[in-house]
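Excluded from the complex is one protein chain; the other protein chains are retained at their positions.
Let's turn to subunit A:
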């Protein structure tokens, strides 16, 4: 179950997410992501298909998860769920859903690449997926997503609460971007459990 795998990653990364969010924000990102995913997993039927998983997760994050990033993740999940609900190839739907989700997150949050938000992980990772030819390599995508998320450590914040603390965030990556990297980690492990061995342990996001 993909959302269970995402929850496992969020549990492992919880302490790290909380620590990095405390540098720039109010430190609740780890709680919001973990508790949100716990809520999703507890509500999923055991035989849920991937479209149902994303649909249940989208509604839960939009309706129940606090902060700003929780509902924004809900928007992303909603777009993926909508693509998966259509007949067709699953990977094609995932890439289309991620693309639509990125657009929705940017429409609403108005963040650009370089502003130090979840968009700094999502946008380049989605660009990489769309540029690739042949079957999707989710393991390579997950590794790339973590690299993009870590690179936010070099960015000053232009959006959100972190914009108030100036240079103090430099050296620490953005928690929201890390939360998105964990989604790609979960997609890779969901597709190929053996991929776990070649990917960074979510408990050590910050390298």
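To be clear about the criterion, a contact is a pair of C-beta atoms (placed from the backbone, for glycine too) under 8 Å apart; a residue touches a chain by one contact, two chains touch by 3 or more; residues count from 1.
One rule holds for everything that comes next: contacts and distances are computed from a predicted model.
Chemist: When you check the chain that is not on display against UniProt, which of "Pyruvate:ferredoxin oxidoreductase (PFOR) subunit alpha", "Dihydroxyacetone kinase subunit DhaK", "Urea ABC transporter permease subunit UrtC" or "Cbb3-type cytochrome c oxidase subunit I" does it turn out to be?
Modeler: UniProt protein name of the non-displayed chain: "Dihydroxyacetone kinase subunit DhaK".
Chemist: Specify the residue from the set A:34, A:78, A:116 or A:190 that touches the hidden chain.
Modeler: A:78
Chemist: Quick one: which of A:1, A:23, A:48 or A:104 touches the chain that's been left out?
Modeler: Counting the whole complex, the residue in contact with the absent chain is A:104.
Chemist: Touching the absent chain: which residues on subunit A qualify?
Modeler: Subunit A touches the chain not shown through residues 62-64, 68, 71-72, 74-75, 78, 82, 104, 107-110, 158-160.
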